[in-house]
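With one protein chain removed, the remaining protein chains of the complex are shown where they sit.
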Amino acid sequence: MLLPDHDFIKPRSLAEGLAVLRDSPPGVRLLGGGTDVVFNMRCRLMTPATVLSLKDLPEIQGVAVLPDGSLRLGAASRLTDLIVEPVLRERHPALVKAFRAVASRHVRNLATLGGNLCLDTRCWFTNQTKEWRDTKGPCLKTGTDACHAIQGSPVCVALNNADSPPALIALDATVTLASCRGERTLPLADFYREDGIRHTVLAPDEILTAVTVPPTADRLVFRKETARQGMDFSYGTIAIRADSAGGRATRLRIVLGSLTTSPRQLTAAAERLAALGLGDEGLAAACATVRDALGPLTNLYSPAAYKRELARTLLRKAVTDLREMTA
Amino acid sequence: MKKGFITLTVNGDTCEVVVSSRHTLLDVLRGKLQLMGTKEGCTTGSCGVCTVNNGRGEAVLSCLTPALEWDGQAITTVEGLEHNGELAPIQQAFIDYHAVQCGFCTPGVLMSAQAILNATPAPTEDDINDGLAGVICRCTGHIKVKEAIRHAGEFAPRRKA
Partner (left out) sequence: MRANSPRGGRRDAVSAGKADLSVIGRRQPRLDGFDKVSGRSVFTDDIVLPGMLHGRILRSPHARARIVSIDTSKARALPGVKAVVTNADAPDLDFSDRQPLLAKGFVHYAGEEVAAVAATDPLIAEEALDLIEVQYEVLPAVTSLRKAMQPGATRLHDWAAGNVALTHEKDFGDPDAAFAASDLVITDEFRSPVQHNTLAELHVALADFSNPDKLHMYTPTQGAPMYQMALAKAFGLETSQVRIVYGNVGGAFTGRGRAKPHHFIAALLSRHAGKPVKIKATGDEEFIMFRGSGETHYRFRTGVSRDGKIRALEADVSFDAGAHAEWAMILWLPAPYLNWLYKVDAVRYKGRFVYTNTVPKGSHHGGIFGRLSAGWMQHLNNVAEELGMDPAEFHLRNAIDPGHHALDGSDFASCGLKECINRVVERSGWKDKHGKLPPYRGIGIGIGAQASGGKNAANDTSAAMLKVADDGVVTLYTGIPDMGQGSHTVMGMIAAEVLGVEPADIRIVAGDSDITPFDWGAFSQRGTFTTGNAVKAAAEDARDQLAATIAPLLGVATGDLVFARRRIHVRGEAPDGPGRSFSFREAMAKVFHGAEGRSVMGRGFFNSPRPSGSLAYSFGAQVAEVEVDPESGAVKVLKVTAAHDLGRALNPLAVEGQLDGQVFSGMSQVLYEECRMDGGQILNPSRLEYKLPRTYELPEVEYILVETIDPYGPFGAKEVGEGPIVVTMAAVANAVANAVGEMLPQIPMTPWRLLRVIRYRKKHAASAPGSRP
């Protein structure tokens, strides 16, 4: 089945691309490697009038080490290339693990970092062909006020299923958004919205150009739970960043992915672990906060009760990883 | 652009093709160039039968990439592994190790296998698992496919084209 009719634009520079966005009506679809957008276009979930190809823009490639020791990752960098980037492997092996967890090598050979960060939210009531959706009936995302995932939900609860955000958020990464109006930088944690439809703060005339990871001596662990390794969206992911040494941490950041509409930080759990340590006592106290931190969950792809249990399991396993790493 | 010319080098042959923004690379290979070796499967990037190699010898899913992205690029398909009837080592390995049954996924699996060997001639178990995870082979369950890749080094390289 062919893609829907559209105008394909491949700018030769970032400035040229931003000018297209400035001069076009809103709704231009940004294209990285295509592994998500082409899929969704074929299903007619996305039917943009214009597609703007970003993957070869020279200004937003590669990894640079900034004077203050930060690492700036160009948004059009392929995940395959980031995985073998020496400075990333040396400084943030768990981040590399997160990149490597994305889909399959086949997908990563096309997919870009920016594309993964901006990955559209997923729901098995909408990530279907047009015929399927016509059978089920439209929903919030496709034009009415019904939600098939949670009856009566006023807001779309589709999941953020990308594997790179949790680890980057845990590392206090920031993103740079460029437009003809200028450039702004904000924490990746603030980039996402708890809305399955407008799930990021990216404005219609903006392009995400870079992700900057501040220097840190802290450790990072990452885990992904999935039906099968090597080619899957995750049931759940977790990233924990901590200043731990000797099996104890005073400051932690814990981020869960794929369970909710935007990556979810477990601040209460982090506080318990900082206060009570990374052993059984701290873990039990931390796990007790998970239910409230997650709130109501959907049955999308896996049952809500499983998701909740999985969140606790991921927390236990990741904290154990951390403890063993720094014992 | 909605329609235009792209220059594509496929298996060493350079050609100019008219494509539309509606075409993926797979549409060009099968529909325009009549290279039927690469198969159309799920068209959503998870079965891997559409796998070809890009200019760096890496596995890419031709169903998930717009044709217009490939202007000026080089691609290898399964037809490009052999030279005039002389099979590439991985192809001979697939026959001798019985890594082929119904054969429908075989072009995609071969290109995935070739990509693994392009990256490293002596792949680890993890390299093989990771490089093959993007393609499904129901008939073999991937078991003899992995064996063939592990032993591909036993086969003499074919003469260069």
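When the chains are written out, they are named A and B in that same order, and each has its own residue count from 1.
Methods note: a residue touches a chain if its C-beta (ideal position, glycine included) is under 8 Å from a C-beta of that chain, and two chains touch if they have at least 3 such contacts.
As the structure is a prediction and not an experimental result, all values here were calculated from the model.
Student: If the hidden chain were put back, which of B:Val17, B:Leu33 or B:Val78 would touch it?
Tutor: B:Val78
Student: List the residues of subunit A that touch the chain left out of this view.
Tutor: Residues of subunit A in contact with the hidden chain: 1-2, 124-125, 128-129, 131-132, 134-136, 225, 227-233, 235, 301-303, 305-306, 309-310, 313, 316-317.
Student: Could you list which residues of subunit B touch the chain missing from the display?
Tutor: The list for subunit B reads 22, 30, 35-47, 49, 77-79, 81-82, 85-87, 91-92, 94-98, 100-107, 110, 128-130, 132-133, 136-144, 146-148, 151, 154.
Everything below uses one rule, namely that only the chains that are shown with their structure count from here on.
Student: Could you grab the centroid distance between subunit A and subunit B? Build each centroid from C-alpha atoms only and quote it in angstrom.
Tutor: Averaging C-alpha atoms per chain gives centres 29 Å apart.
Student: What does subunit B use to touch subunit A in their complex?
Tutor: Contacts found on subunit B: 1-2, 20-24, 27, 43-46, 48, 51, 54, 58-61, 63-66, 68-69, 112, 115, 129-135.
Student: Over in the complex, which subunit A residues touch subunit B? Could you list them?
Tutor: 1-10, 31, 33-35, 38-39, 42-43, 51, 53, 55, 80, 100, 103-107, 109-110, 229-231
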